[in-house]
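All protein chains but one are shown at their positions in the complex.
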Amino acid sequence: MAEEPTITASTRDTTGSRGSRLLGVATLVGLAVLGVLAFVLTDPDVRIHPSTGDEFGQFDAVRMLYVHVPLAAMTYLAYGLCAVASLGVLIRRTPWWDVTAHAAAEVGTVFCGLVLVTGSIWGRPVWNTWWEWGDVRLMTTLVLFLMFAGYLALRRTTGDPRTVSRRAAVVALIAVLDLPLVNRSVEWWENRTLHQQSTLGELKIEDLTLFTLMLGFLVLGMVLAWLLLHRFRVGWLERAALDHSVAAAIAERRGETPDEELRRAVGDSPAAREGFDENDRDGDPEAGRP
Amino acid sequence: MSVVELRAAVALLGRFPALSGVDLTIHAGETVLLRGPNGAGKTTLLHLCAGLLRPESGGVRVLGHDLTGAADRRSVRRRVALLGHATGLYDDLTVGENLRFWARAAGLSAAEADRRTDEARSRLEVPDRLVDQPVHTLSAGQRRRTSLAALVVRRPELWLLDEPHAGLDQTGRDLVDALIGDAVAAGGTVVVSSHELDRVAALSPRTVTLAGGAVVDGPSGNGGIR
Amino acid sequence: MTHVGYLIAGWGITMGTLAFYAVRLVRRGRELSGRVPDAHRRWLEDQGSDDA
Partner (left out) sequence: MSVLRTVLGDIRLVAARDLRIEVRSRVVLDQVLPFAVLVLVLFGFALDADHRTLRTFAPGLFWVTVLLSALLAIGRSASLDATDGTGTSLRMSGLSPVARYLGRTVAVLVQLLVLEVVLVGGIVVLYGVSVDDWLLLVVAGVVAGVAVAAAGTLYGALASGLGARETLLPILVLPVLAPVLIGATRAFDDALGVAAVDGWAWTGLLAVAALVLTVVGASAHGALVED
């Protein structure tokens, strides 16, 4: 996290506010605490085999999970928000929902990408492979990532902005159908995954480990909130900049046709008709005779 | 009763304000000629009245519907005929297949569709030998007649004709004029955007001048409306 | 500690990406803020101009 610029910002020209700066500072502190807990205070995952007495477990690789698991949870949250906002786009058409949907999708995709990367790096020592093709959760997460990559590509295409936002909303609503599959896949296809079933409910993991994981949820939740806030504001500004220029364009357009050109165009002189293009599309206002 | 009622209507094409605040009222049974330089917003105005565009701001009522609502735009669309620059026909289908398809798409029964299609074809003098020819083999004039026939079949209440005379020979132009006469006689309302000012003038329309995406007083002052 | 390389890579990529993304957002926000009147930025209202 790079709160530095926000904290020291001295002009009004930022997307920061007092609230977001406080959140930013708290997030940085939280990340530091999380780092200390994850790397210093918690123990590695070492278990003793009951019959052979051999050591086994994830050893220090377990420390990766303090960031991997919360990232995954926050991905769900961001994409869920995107789905809700997309419904809002289709029902209410207000720019607020549209900007929210776009912000949530973009931040969610950053998180989703990190889930895949951290999972892959963790899987190498623990599962002995970077990528496990048979794993349902990996597959469904990858599909989720790809669908939202498509969403962001759709967002960047040229086209009527209102059309693009409605179509993007449809894409998002279809993409989130994959969310329950990602989440429940571990239960539904027990024999087709290397992921553990959810262990939170049974409190199998020890106290400090559990606490660190919970802190991970909280801190990465704060990271998500900070990023969403700023991404929303950037989107809002992009939109305001456009609205601003549309207002100017309307004013400009109303005064753009000199009387002389109008006179020529509507046929007050006999030669006027030749000044027309057969295919009169609304485009170049200068298309009359020079 | 007013068929079209626009109050400071703004419509965007992408981010371009093609209509920058149009005030216009058109009453039932009127024939209106839209004129103005290229890029004045004539086509966009027709599209807005057809229910194809969502107004960005201002009041837009057509045939009693407020066009801000998607459902209202849909209801308006099926009661309006729009002749645009494109043919609106499937190139690979024959004239007969196209006419039948568009008649059936308008919700007519098979028998009714056949009857009205034949009627429209004879009104627009589309010869029988063309019926089984694919549209892509037709001349531009024949295509335009076919497009018009496809609209006649629907018996619309409001006609929006964008340059209807373009690309037609003399007979075709006379047919368009006769068609406008038919529509008005049947109680319909017609809005024509045209550069054929002399020709349309014969139909004694009300003239509306557009410039810069808004209605302006015509420079000659004869019939410009604010 | 075991798996040090993996841990550095995983945490490093995560924190690096998030920091990079955050910086980009702040930069884009600043650039856009200059082009938009204050009235469009509702989050400024609770802030005043005290931190100039």
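Quick notes on this structure:
When the chains are written out, they are named A, B and C in that same order, and each has its own residue count from 1.
Note that a contact is a pair of C-beta atoms (placed from the backbone, for glycine too) under 8 Å apart; a residue touches a chain by one contact, two chains touch by 3 or more.
Here the structure is a predicted model, which is why all the values come from computation and not from measurement.
Of the chains displayed, those contacted by the omitted chain across the entire assembly are A, B.
Listed residues B:24, B:63 or B:89: the one in touch with the omitted chain is B:89.
The residue from A:33, A:170 or A:218 that touches the chain not shown here is A:170. Among the residues A:99, A:112, A:126 or A:147, only A:147 touches the chain that is left out of the figure.
Screening B:7, B:54, B:123 or B:199 against the full complex identifies B:54 as the residue touching the chain left out.
Take chain B: the residues that touch the chain left off the picture are 50, 52, 54, 70, 73-74, 77-78, 80-82, 84-93, 97, 101-102, 104-107, 134, 150. With the whole complex as reference, residues 90, 139, 143, 146-147, 149-150, 153-154, 157-159, 163-164, 166-167, 169-171, 173-174, 177 of chain A touch the missing chain.
As a working rule, only the chains that are shown with their structure count from here on.
Of all the chains, the one whose CA centre sits at the greatest distance from that of chain C is B. Set side by side, A-B and A-C show the greater C-beta contact count at A-C.
Chain C has its Cα centroid 52 Å from the Cα centroid of chain B. Centroids built from CA atoms put chain B at 44 Å from chain A.
Remark: chain A and chain C have CA centroids separated by 14 Å (rounded to whole angstrom).
By the touch rule above, chain B contacts chain A in their complex via residues 10, 12-18, 20-21, 35-44, 54, 85, 163, 166-167, 193, 195-197, 209, 211-214, 216, 218-220. By the touch rule above, chain A contacts chain B in their complex via residues 159-162, 242, 245-246, 249-250, 253-257, 259, 261-268, 273, 276-288. Residue ranges of chain A in contact with chain C, taken from their complex: 1-3, 5-6, 9-20, 31, 35, 39, 44, 59-61, 63-64, 67-68, 71, 110, 113-114, 117-118, 121-122, 124-125, 223, 226-227, 230-231, 233-234, 236-238, 240-241, 244.
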